[in-house]
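A single protein chain has been removed from this complex, and every other one stays in its place.
Should a chain be cited, it is by its letter among A and B, assigned in written order, with residues numbered from 1 in that chain.
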Amino acid sequence: MKLRRLLAFARKEVIEISRDRFTIGVALFMPVMMLFLFVYGITLDVENAPLMVVDQDKSAASRELQARFVNSGYFMLKAAPQDERAAEYALMRGETRAALFIPKGFARRLGRGDGAPVQFVVDGTYASTAAILSAYGRAILYAFPGELRLPVQPEVRVWYNPQLRSRNFIVPGLFAVILMAFPPLLTALAVAREKELGTIAQIYASPLTRSEFIAGKLLPYAGIALLELLIVVIGGLVWFQVPVRGSLTLLLAVGLLYVVCTVSIGLLVSTLVRTQLAAMLAALIVTLMPAFLFSGFIYPIFTMPAGFEIYASAFPTRYFLELSRGVVLRGAGLRELWPNVAILAAYTAAVFAIAAWRFRKRIA
Amino acid sequence: MEDVFTVVSAPPPAPVRAAEPASPPRPASPAADVIVAEGVARRFGDFKAVDDVTLSVAPGEVLGLLGPNGAGKTTLIRILCGLLAPSAGRAEVAGLDVAAQSEAVRARIGYMSQRFSLYPDLSARENLVFFARAYGVPRAELKTRIAWAAARAGLEGEGSETVSSLSGATRQRLALACAMVHRPQVLFLAEPTSGVDPLSRFRFWRLIAALAADGVGVVVTTHYLEEATFCDRLGLMMDGRLIALGPLADLTAELGLKTATVEDVFLGFIARERAARRAA
Partner (left out) sequence: MLGRLAGLLAKEFAQFLRDPVMLFIVLFLYTAELVMCTLALGFDVQNLKLGVIDHDRSAASRALVQELTTGGNFVLTDQFSSLQQARGRLQRGALDVVVEIPPDLSARLAAGRQASLGVVVDGSNGNVAARARAYVIEILARFAQARAVARPGAPSTSAGVRSEVRVWYNPDLTNTRFMALSMLAQAGLMLGVVLPAAAIVREKQGGTIEQLRVTPIRAHELFIAKVTPTIIICTGAVFPALLIMTLMGVPMRGDVTTLLALTVVYLLSAVSLGTFVGTITETLQQAMLLGFFSLFPLLFLSGTMAPIESMPGWLQTASLASPQRHYVDIVSGLFLKGAGLAELWPHALALVGISTTMFLGGWLLFRRQW
């Protein structure tokens, strides 16, 4: 491998990229946008869920019950219609998540000790939220007319994320996901573009060797990917103040490895397609979707059926995600996380080798 | 020089008109010019792409536009096609004003771009069908018209492979066929012979000559100076201006030369123009 040739090729790539303001803009802006969207947009805890109360009793007791719900912090009173149908429609439309029906005679039966009937309905569309809301609803109802002061009080310790701040959970995950979103796409598009334009023929005809070609493509896009990583890391840690318990150096170092991995995947994808459109869609299916949906980012892997767990394990995102969360949230170090590093290294080597092999036919 | 040898050594191409279906009847060509441009100009900001061009083209005439890159040939053509509005002056093509009636104009002209804009993923036949329909050829006549256009353009064969697998020369002829399938009165050909081998270029010019003989007015831009001899008249453009217009013989005489190659004429006019500008 001649360093000069490699650098010349990489330099051409860098110039091409820098001329394409649009792509750079997207590459650098999108991680920021996603960071903000995900952190602000996803809260895993349930607060202020819209609640409608149909109070047909209108007694002090019924108002007290209503207050219990609203003051719990889990619910927010959206409306108090008189008509049951109104609440039902609202549930159907998704305008409210829960509805409390207090029939006439509630206070009277409560006073008589008869067990006053009350119906509490939760919209099951979002299973997670529904489970939580119905649990809280039941808890409030069990305790009524007493306060929710339990003889056995739970002391809930949430390890590694004591305030259950969603962002502490999301941001380290985003490190892994964003790097799987753009760099492979950009790289795959770059090679596909050369193929479509025909400039690839010049490369075939040149003395540029396979490894020089691959490395030359890798360098600039890995550079961009690293920039993206830095943007998200700085954004997450500084702006969103996600505390890092472990070694940032370890995170960045393995991040570098991961960056090479994802860019290599992009290269590999590019060997399988002929057009840019196909490259883009293939990248979507092979990198982006698994990264978002099957890596354990939002949806836990452990709940997936066995077959899917295997599928999820076939992508490197999962391993970097675990490492990232481990380092940031749990302060884990190389001693605990070395399997992840080893898997990532092996994965990278394998993908690189396959990509190189696929280029063998045409390039020296 | 090689062109001459290739042409001489090749077997004479089949006469273009043999075995072609009867030409569909066309309305009697008006004797009026098919293109009339007066003082046409086009600016892009401060830059004058076309500067005060006046010319006319008669039916059956082949006008060749020559000039260095950036001289304004393509811009002028695009104005005449109705693709670009002139900043000043007016032009009439096929009797219609290009600025005011550009849509009607389009139905009567054909355009072939330098890139032979064809759909690479469709077959030759499918491209022809598409353009025929786009130009409003009635369904009943599609088949015959396409066969006619293909024959006139010198296309042979089935036409069922995709365009991307065709040779440059075949694509050239296909682009021509697509541009004339609706029997336009005027054909605009922007560098139609670029990237095509000399023999095919020669054949192409014969096709154009045949079209002109049918009464179609043809405007061609080209970089190949020797092709200028195939044109009835030449227009030399430089920096947006028309610095010479007329048959080659007249231009040669205008420079005061007895015999000269096209290149000499070309360079002569450019030199003259430059001198005139320096003096001004």
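By definition in this document, a residue touches a chain if its C-beta (ideal position, glycine included) is under 8 Å from a C-beta of that chain, and two chains touch if they have at least 3 such contacts.
Just so it is clear, the structure is predicted and the values come from calculations on it, not from any experiment.
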{"item": "Touched by the hidden chain, restricted to displayed chains", "value": "A, B"}
{"item": "Contact with the hidden chain (one of A:Y221, A:F294, A:F315 or A:F352)", "value": "A:F294"}
{"item": "Touch criterion as defined above, residue of A:I15, A:A67 or A:A143 at the omitted chain", "value": "A:A143"}
{"item": "Absent chain, residues of chain A that touch it", "value": "20, 22-23, 26, 30, 33-34, 37-38, 40-50, 65, 89, 91-94, 97, 110-111, 113-146, 148-162, 164, 166, 168-170, 185, 189, 193, 273, 275-278, 280-282, 284-285, 289, 293-294, 298-300, 302-305, 308, 311-312, 325, 329-330"}
{"item": "For chain B, the residues touching the chain missing from this view", "value": "81-83, 103, 106-107, 109-111, 113, 115, 117-122, 126, 129-136, 138-139, 162, 178"}
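By our rule, only the chains that are shown with their structure count from here on.
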{"item": "Computed distance of Cα centres, chain B from chain A, in Å", "value": "58"}
